[in-house]
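A single protein chain has been removed from this complex, and every other one stays in its place.
Chain nomenclature is as follows: A and B, assigned in order of appearance, with residue numbering initiated at 1 for each chain independently.
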Amino acid sequence: MADTPATATPSSVRALALLLAREFRTEFRTRSLLASQGLFAATSVIALALGSRALPHNETFQRFALSAIWVCVLFAAVVGLNRSALAERERGLNTSFRLLPVDPAVLYTVRLCSALAFLIVTEVIIFALGALLLDVNALADPLIPAIILLADIGFLAPGVLLATATSEVRGGEALLAVALIPLTIPVLAGAIGAWDALGAGLGFAGAQPYVLLLGCCAAMFLALGLLLYGKLSE
Amino acid sequence: MPQPNPTSNRSFIIALALAVVGLIGAQIGMYLAYRYAPTQISTGSLFVVAPDPGVSSFNLYESYRIFFTHLPSAYTTAVCCGLMLLGGVMWLLMRKPFWDHLTVAAAEVGLVAGALTLLTGAIWAKYSWGTYWNWEPRLTTMLVLWLAFAALIALRAALPPGQKRGILTAVYGILASPLYPLVHWAVEIGSGSHPKSFSYLLTAPEITVTKNVATWGIIPLFVAIVFVRLMWRNVNHALEVERAA
Partner (left out) sequence: MRALTIILMLMLAAPLFADTRGANLPPPPVTPEQRDALMVEFREKETPAIRSAVEAELEARYRKELETRLAQERDTYASSINNLWMSNAAVWAVLALFIVLQALSARKRMAEIARLKAMREEKPRQ
């Protein structure tokens, strides 16, 4: 619950916890989101491994595989965001949430946290398969999980905002990818660059500019998301 | 015969005046760039005199003349990012179609100016680096910004007119505009081949004069296009409202 804005009153914190619990309960009952997101991610990585099976697993290949796997993560995030935004709309929850007497920033945080949790679960699948099939080691450096988390926030902070906005128009699912992917290329570049530097044993000093890029993007998108989410539904 | 709206007529005159000023400025800039600015060759790069410390010994010869198109176009994308941010924020605050139109007009001009920046940059890179493109941070971030301008326009084109389209345009404009500081900052990250700044490469006074004239000549031309696109959209909107009435 570290994402709670500093101005949150205890009731906002409670609302956040309740809404988040609701999200997880719904997902636990239906498992629709994780099924679609996880399956998409797994098939992507398997297709990638299958497509590159004839290549030698050398250093160049590993760097390529790392980038390809990050693209899989980004696309899985788009699939998940679309899925949950559509589900919310189908159940008419967008309107009912709007009537709740809570700060829109709390609603945004709930969406972001739940999307983050589901994406992390999906990433466990992706990176496990990646380690198994493509020799990509997500535990090569203790800082790599932190970079993955930062990159996830960088993907999802604008993603949640745009998914909510696009889900309210017809054909919005197709638009989310068009809108989100250009914005998140710096995040992608930062994540791949930082991982590359850490994987090459350059330590934090080598990865610093990329971590800075990632951190700046994530912080900026998060701040904009918190500010703008309420404006979507007026 | 009814008189047209005086406000609109004034904006028509402003548009024409901006176009004329921009055109004259741009043409003077181009004249200076191709006729006044000297061939850039740093001393001693061949054999006699050692390079002055602090001055780049990298010779550009005539190739740097393209900078006088490249640089103002790049500045224009910055201006467009600012206008996009302004349009987005003001739309969310006031919900007037004017601000929505400003966001789109800025994105359109940003797309054109960004394309010019990328193209002229690629042509120069072919001469100087031997390749049209490399994945250097400045180039990559500029391409991302260009894609964001394109995405805003594509996004908007895919939506029917209305409140939802306005929200998406404004939100996307606000999300995309901080990409420019990233472009600006990108030369500082890592070891890039993009020149850090104009004055780092070129110190001759004639070149500084030309740079300033070209910048202040070409930016108004692009601002005029933003203005005229904005006016055109406003008029179209008014026409639709009038037809519906």
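Operating definition for what follows: contacts are C-beta pairs under 8 Å (C-beta built on N, C-alpha and C of every residue); 3 or more make two chains touch, one makes a residue touch a chain.
The model shown is predicted, which means the values in this text are computed figures rather than measured ones.
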item: Left-out chain, listing which of the shown chains it touches; value: B
item: Residue, one of B:104, B:145, B:183 or B:228, that touches the chain absent here; value: B:228
item: Hidden partner interface residues of chain B, rising order; value: 2-5, 8-9, 12, 15-16, 18-20, 22-23, 26-27, 30-31, 33-35, 39, 41, 46-49, 62, 65, 69, 116, 218, 221-222, 224-225, 228-229, 231-232, 235-236, 238-239, 242-243, 245
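Here is the rule we go by: only the chains that are shown with their structure count from here on.
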item: Chain A residues within the chain B interface of the complex; value: 158, 161-162, 165-166, 168-169, 171, 174-175, 178-179, 181-183, 185-186, 189, 193, 209-210, 212-213, 216-217, 220-221, 224, 228, 231-232
item: Interface residues, chain B side, partner chain A - complex; value: 92, 137, 140-141, 144, 147-148, 150-151, 154-155, 158-160, 164-165, 167-168, 170-172, 174-176, 178-179, 182, 188-190
